[in-house]
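Of the protein chains in this complex, one is absent; all others appear in place.
By written order: A and B. Residues from 1 in each chain.
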Amino acid sequence: MSTAVLFDNVSRHFGAVRAVDGVNLEIAEGEFFAMLGPSGSGKTTCLRLMAGFEQPTGGHIEIFGETAEGVPPYRRSVNTVFQDYALFPHLSILDNVAYGLMVKGVGREERRKAAEDALAMVKLPNYGSRRPGQLSGGQRQRVALARALVNKPKVLLLDEPLGALDLKLREQMQEELKTLQKSLGITFVFVTHDQGEALSMADRIAVFNDGRIQQLGSPEEVYKQPKTRFVADFVGSSNVLPAKLCQKLGVRSAYASLRPEAIALSAPGEGALSLNGTVSAHSFLGAVNRVVVDVDGARIAVASPAALAVPKVGSPVTISFAAHELHPMEDA
Amino acid sequence: MTAVTENIVLPDRRGPAGRLSDFFWKHPHVLLTVLLAPPLLWLGVVYVGSLFALLLQSFFSIDDFSGLINYEFTFATYRQLLSETNLDIILRTVSMAAIVTIASALIAFPIAYYAARYAQGKWKVLFYLGVMLPLWSSYLVKIYAWKLILAKEGIVTWFLGKLHLQWLLDAWLSLPVVGGNSLSVSYTGTFIVFVYVWLPFMILPIQAALERVPGNLIEASSDLGGTPAQTFRHVLFPLALPGIVAGSIFTFSLTLGDYIIPQIIGSSRLFIGQAVYAQQGTAGNIPLAAAFTVVPIVIMGAYLFVAKRMGAFDAL
Partner (left out) sequence: MRSERNRSPLGLKIAAAAGLAFMHVPILLIFLYAFTTEEKSYQFPPPGLTTQWFAVAWNRPDVWAALTLSVKVASIATAVALVLGTLCAAAVSQTRFFGRETISLLVILPIALPGIITGIALRSAFSMAEIPFSFWTIVLGHATFCIVVVYNNAVARFRRISGSLIEASMDLGADGFQTFRYIILPNIGTALLAGGMLAFALSFDEVIVTTFTAGQQSTLPIWMLEELIRPRQRPVTNVVAMIVVLVTFLPILGAYYLTRDGDQIAGAGK
């Protein structure tokens, strides 16, 4: 398997603003790769660097081994699904989908056939004669996908592709995208600020903050073993144990993460660690109760199965967890 | 599906056009220069250049004996500009501009308010076109129409005669300053035509400003116990003010520079525009004509400065 996209110490500075700052990453061919982070974290700029809309101010980019700097977007075999879909309002759906082939000089019949096939692939056959304005958000999203895929790109870039859809449609599209990616074998790179989306769809995730990659790994790694405090906060909602508690528990590093669902509100069993505190708040979340326990001034969230009784606010409790659930973190 | 290459970097298929496109993509500043060069050469160099050349002339003077321009830097022309006759002209023009502006605002406000807040659907279109058509109809034809209306034998005299109010017109025309032989040779006539011709320029920005006032703001005010008059004074008027100021920029500036309306409908006393025209034409005194043009520029410069501070440009 070869490398699809390679970022070697890539930076993109806008004046004093470091949108992307020394990013290294390697995306494998056929991978479903997610770039996750809050807005302004540099993930979208990275996508635009891959598409060619932005040029790096430092570092080196390769796509399938070829240097990408200085290559205009229209000369890259890379296509994008835009956040607002960017369908051409003056063209029919069929002409939208066939646009990429048209500007490349493909004959009329051939490109019509290809566009119809692409529309069928995204489950919108017979929509070709309509205008973008006549379609729903979800349908437009599919057209945008077909318009990009008809060009058979080596890498497909998706910029918050599901952001504008409602919850149900989003879940359905997540599945479809995943299936489509597996059947086409094209490298997908997608940008999102929704950690749930990234975790459920991606093969690997890069978590961005302040123009840098905080952590790069499989969804499970990123979720269970956040390397930094930011990742722990942003992906799910891990508890970050301060130095004082780490010392108490015999952990060497300054901070450690602990997932709420790994903690039990009971006396420790064999080989488990425990802490004593008082309940400071709780709320009902359906399947679980979220109980916040104050341990020496640190607030630790516990996800307790809803079937168990919830202790009163102010009452003393003991929380316990297996030692391997405690993950030391690199820094704050 | 052909046209798909194995390479990531697609080859150039378009020859010179493709290469030129690549060049512009790599050097966006060159593209910008190419786009801007023709308009900037014309507007920035020729047009602004001739404006400066004109202003420069105001610092020269005219030789009284030969009638030729004396190309030496002097303030003599400005001294001449501030003579009593010329100051009279300036004062007359500025006061006319001021009352024309006030009258336009008064007439424009109800139209703009109705169009912005009450007119809907078909009526909205009708109001819009009802303002746009007079705005864009021929300036000279509009003046000509008033020449017909204000003539001694015209419709105004006829109408007042029918109402047995002829004496009212005669009484008005016998007044000093605003009166005259007939309406078409009086300041009153000049005033009416100015208001008429510039009115659409006042309506549009006021309407634009009022469109931006959310309807629920007015409901909120009356909900809080404001009477319609209070709502107007404390909510509507302050919000419409930038629009009024924006409109007044047009009415003021256009009145200051116009020389055709007072020439066709008005008394023999001059306005700035006419003075400029006369100085550069028959009198051949370009420096004084140039100095006269500085007056509206300075007044409008100051006006725009104040207007900008009031946020009037957002309503344009």
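By definition in this document, a contact is a pair of C-beta atoms (placed from the backbone, for glycine too) under 8 Å apart; a residue touches a chain by one contact, two chains touch by 3 or more.
In this text, all values refer to a predicted model and were calculated from it rather than measured experimentally.
Asker: From the list B:102, B:132, B:175 or B:224, which touches the chain that is not on show?
Answerer: B:132
Asker: Which of these, B:8, B:270 or B:289, touches the one chain of the complex that we don't see?
Answerer: Considering the complete complex, B:289 is the one touching the chain left out.
Asker: Among B:62, B:185, B:210 or B:256, single out the residue that touches the unshown chain.
Answerer: Hidden-chain contact among the options goes to B:256.
Asker: Looking at the full complex, which residue from A:7, A:64, A:99 or A:255 touches the chain that isn't shown here?
Answerer: The one listed residue touching the chain not shown is A:99.
Asker: In terms of residues, what is the contact footprint of the unshown chain on subunit B?
Answerer: 10, 14, 17-18, 20-22, 24-25, 28-29, 31-32, 35-36, 38-40, 42-44, 46-51, 53-54, 57, 107-108, 110-111, 113-115, 117-118, 120, 125, 127-149, 151, 153-155, 157-158, 196, 199-201, 204-205, 215-216, 219, 228, 250, 253-254, 256-260, 263-264, 273, 276-277, 280, 286, 289-290, 293, 296-297, 300, 316
Asker: So which bits of subunit A touch the chain we can't see?
Answerer: That gives, for subunit A, the contact residues 51-53, 72-75, 78-80, 82-84, 86-90, 99-100, 102-104, 147-148, 151.
Keep this in mind: only the chains that are shown with their structure count from here on.
Asker: Report the inter-centroid distance (CA atoms only) between subunit A and subunit B in whole Å.
Answerer: For subunit A versus subunit B, the centre distance works out to 55 Å.
Asker: Hey, which residues of subunit B end up touching subunit A in the complex?
Answerer: Against subunit A, the touching part of subunit B is residues 1-5, 7-10, 12-13, 21-22, 25-26.
Asker: In their shared complex, at which residues does subunit A touch subunit B?
Answerer: 63-66, 68, 70-72, 74-78, 101, 104-106, 110, 114, 150-152, 154
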